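Right, chain A next:
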Amino acid sequence: MDPLNYLYLSAVLFAIGAAGVLLRRNAIVVFMCIELMLNASNLAFVTFARTTGTLDGQVAAFFVMVVAAAEVVVGLAIIVTIFRTRRSASVDDASLLKF
Partner candidate 1 sequence: MEYLPIVALGAIALGFAVFSVVAGALSGPARYNRAKVDAYECGIEPTPQPVGGGRFPVKYYLTAMTFIIFDIEIVFMYPWAVHFDALGLAGLAAMALFIALICVAYAYEWRRGGLDWD
Partner candidate 2 sequence: MESGPLLLLLCLLPLVGAAVVAAVPARAAEAAKRLAVAVALATLAVAVVVALRFDRGADAPYQLADRYDWIPQFGVSLSLGVTGISVALVALTAVLVPLCLLASWDDGRASSRRPQTHLALMLALEGLILAAFCARDVFLFYVCFEVMLIPMYFLIGGYGGAQRSYAAAKFLIYNLLGGLVMLAALIGLYVESRGLPGAEDGTFDITTLATQLELGTTTERLLFLGFFLAFAIKAPLWPLHTWLPDAAVEARPGAAVLMVSVMDKLGTFGMIALCLPLFPAASVWARPVVVALAVVGIVYGALVAIGQSDLMRLIAYTSVSHFGFIIMGIFAMTSQGQTGATLYMVNHGFSTAGLFLIAGMMVTRRGSRLIADYGGVQRVAPVLAGSFFVAGLSSLALPGLSSFVSEFLVLVGTFTRYQAAAVVATLGIVLAALYILLTVTRTLSGPVRPETEGFRDLRGREAAVVAPVLAVIIALGFVPGPLIDVIDHGVDDTLASVSQDDPAPSVPAAPVAEGSPE
């Protein structure tokens, strides 16, 4: 298949993720959207590894996975803590800090 299609897919995924972060209000959903963006990047990396004929992109994908996992651990820790304190995971409820 044309590698360009994978790039389009990754761009679309990335855009969906970014839009989700900006539009959704639930912290967990926002967080999942961020993970989606990371995975879109991974797809781009792997595709580019194919098109450029180098392995760097595949290696990068591995590292991104690790980082994404670490991010999940940290992120969920924070969200869970807040959830336990406030019984809500909405970003809007977290509004003590106002401009």
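Everything that follows uses one rule, which is that a residue touches a chain if its C-beta (ideal position, glycine included) is under 8 Å from a C-beta of that chain, and two chains touch if they have at least 3 such contacts; residues count from 1.
How were these candidates chosen? In short, all candidates are chains of the complex that A comes from, given by their letters.
From a predicted model like this one, the values you see are computed outputs, not experimental measurements.
**Q** For chain A, which of the options 1 or 2 is its touching partner in this complex?
**A** So the candidate in touch with chain A would be 1.
**Q** Show which residues of chain A lie in contact with candidate 1 when the two form their complex.
**A** Residues of chain A touching candidate 1: 62, 65-66, 69, 72-73, 76-77, 80, 84.
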